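Note sheet for the following structure.
Of the protein chains in this complex, one is absent; all others appear in place.
Chain lettering (A, B and C) follows the sequence in which the chains are written, and residue indices restart at 1 in each chain.
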Amino acid sequence: MEELISMPNHSLIAQSLHCAEAKVNTNGDGFGIGWYGHKPEPGLYRDTQPAWGDENLLSITKQLKSSLFFAHVRASTGTATSRSNCHPFSVGKWMCMHNGQIGGYEDIRRDVEALISDEFYRCRQGTTDSEALFLAMMSHGLDVDPVGSVQQVLAKTLELMHENDITAPLRVAMALTDGERLYAVRCSSDKIVPSLYYRLHNNSLSVVSEPLEKGGHGWYEVPCGHVMVYGGDNAPCFIPLDIPDKFCKVA
Amino acid sequence: MEELISMPNHSLIAQSLHCAEAKVNTNGDGFGIGWYGHKPEPGLYRDTQPAWGDENLLSITKQLKSSLFFAHVRASTGTATSRSNCHPFSVGKWMCMHNGQIGGYEDIRRDVEALISDEFYRCRQGTTDSEALFLAMMSHGLDVDPVGSVQQVLAKTLELMHENDITAPLRVAMALTDGERLYAVRCSSDKIVPSLYYRLHNNSLSVVSEPLEKGGHGWYEVPCGHVMVYGGDNAPCFIPLDIPDKFCKVA
Amino acid sequence: MEELISMPNHSLIAQSLHCAEAKVNTNGDGFGIGWYGHKPEPGLYRDTQPAWGDENLLSITKQLKSSLFFAHVRASTGTATSRSNCHPFSVGKWMCMHNGQIGGYEDIRRDVEALISDEFYRCRQGTTDSEALFLAMMSHGLDVDPVGSVQQVLAKTLELMHENDITAPLRVAMALTDGERLYAVRCSSDKIVPSLYYRLHNNSLSVVSEPLEKGGHGWYEVPCGHVMVYGGDNAPCFIPLDIPDKFCKVA
Partner (left out) sequence: MEELISMPNHSLIAQSLHCAEAKVNTNGDGFGIGWYGHKPEPGLYRDTQPAWGDENLLSITKQLKSSLFFAHVRASTGTATSRSNCHPFSVGKWMCMHNGQIGGYEDIRRDVEALISDEFYRCRQGTTDSEALFLAMMSHGLDVDPVGSVQQVLAKTLELMHENDITAPLRVAMALTDGERLYAVRCSSDKIVPSLYYRLHNNSLSVVSEPLEKGGHGWYEVPCGHVMVYGGDNAPCFIPLDIPDKFCKVA
């Protein structure tokens, strides 16, 4: 994991200092890694320090080997800096991380949380919109119909925003996995879409907000309005998100 | 503030290491202080370190003078250790800290949160039952009828627990203030009531979980099932909580 | 203090995210404030979080009033992110903060520490070159001859660097105070000198790495190779540092 997290010249740690494509300059509001080892459930290491100064992160990523892991650096869009608000989030074998935001979240927070079933509301540890989306997807059958549950939750969220006259956009660049399949979601209700790239290399897939190496080749954008599904054996496939036009012109 | 927080032989800092009367031995899951200075809103300093090792706390309390302040050491009853979950909580000029818990909170968390109005749900920063009770009280008119709002929220909480067949108790030792008046609430739905003491000394009132000095005199228990109200000029008065018998035999 | 720390459009908190003139982009490796209140010793609040996400900093600075305070955001030049390495440092009534570095510090760390007397070596809490310089100055009579002790320690440090064939520069932008007088030191052994500005406004002096307001007027550079001394009543005076030419061509 060290190779991807700390070593490339545009690594996660470098990205936490300077994001070339993000709207914020610094992702210093905590970070997290999640990885699958010999158990079905992922391991998580999250902290509120900036990634670039965290000796633990360097040491842990030097030791870990994993065929599937997430890494995230956070720039808060308003909620507090706490471990519980750091990505990735995990419930059982599922893990999720997200760049983006629900426009006007503070106005519809409780409504968004109402998309979470009682079963998964217990798992709510923080206060972010990202964790709420993930738990809502878990509640809508992420485990049995991943793409369907993503679609439903995004559509319902857009409907809530619409009902509450929120004009700020919904922007989503989200990665979800059950430890076997990876789902990368990229969409936006306006024309600004968070960046999301992937690369297939030596039979391994990387999905990142920004290419890990400056000018590196082999990196492709996840197309906007799509879910990329990758199961390890074939090429990734891309499923268009079926979200009503009135909510999401661009998708 | 140093005199009360760090200097007595049974100070808050000492209490964070050894609580003589609490059911847990160590209050090491964060701490907080809140104080009123020259503004209507209190200042807060909260952190997730144990109070006893925090140089900032020592330094800040050495400098501060305040005629009204709260200090709290936390032993989590299940929710995460984060600053947002540390007491005191504050909204506008109001401040609250709490020892105790809502029995079976995980099962009725959303119902308890539903006692919070939209206006104050925006202020929800953490995930604790304590903050939920405080925001529910704010939503029920803490600012205009403090004792009434406390009563209503506790009664509604007990009703929720009853409806959900929760047998674990509601135990409350809570302090609330608007910077002028202090309200100290002590009650329980079973026979174990969190300790809460007060002392009037040199025209200043202290309210603590445990007397600040071992064997110190002048300390009295806040009577169970009562709200103590103190406005700075008179003796504190004690108002019995009017909570239906079926919910709260002991109160 | 809020007015200077969190409110101007180029406040300390804003500076922690983007330093217009510093060689690093982000000062996210901790921060600190120190202030004088009713005691001779200053209060300190330092933490390893980035300043911009710290609710405690916002709340504390809202409450504090002080006629003399320091505020610092840190970009580590190599040593660990820990509270003990965060500025300001304080011993007794003295307080110090520093931007800059001793070139080749890792090679002469023990020699620099040998400039600290036994009395003040006890006060060494961290591992930074900045704290070492401060304690060395304390050891060389900061309390009785501030400018002289600064000069001696800088000259001895340059001599140590010279003896050890260190070509990396010594760069110093340091503020020292005993709670009554302020000493601002600015010098460098090469041509790149850390920025240091001051402004006299309403009988109060501000000394900062960068002007607190973009394009604000009334800000002047502390001249390189000088110590600015300000005692509260007169205009600041500027004393040239008397450091041997061979060590410090530019000074």
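In the analysis below, a residue touches a chain if its C-beta (ideal position, glycine included) is under 8 Å from a C-beta of that chain, and two chains touch if they have at least 3 such contacts.
Predicted model, so just to flag it, every value in this text is computed and none were measured.
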| item | value |
| --- | --- |
| Of C:K39, C:R122, C:R181 or C:H201, the one touching the omitted chain in the full complex | C:R122 |
| Contact footprint on chain A, counting only the chain that is left out | 35, 37-39, 41, 43-47, 55-56, 59-60, 62-65, 83 |
| Interface with the undisplayed chain - residues on chain C | 80, 82-84, 106, 109-110, 113, 118, 121-122, 124-127 |
| Touch residues of chain B, complete complex, unshown partner | 17-18, 25-26, 28-29, 48-50, 52-53, 55, 76, 80-81 |
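Please note the rule applied: only the chains that are shown with their structure count from here on.
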| item | value |
| --- | --- |
| Chain pair that, of all pairs, has the most C-beta pairs in contact | B-C |
| Copies chain C and chain B - interface residue numbers shared by over half, same or different | same |
| Chain B and chain C: spacing of chain centres that average the CA atoms, whole Å | 40 |
| Multi-partner residues of chain C (at least 2 other chains) | 55 |
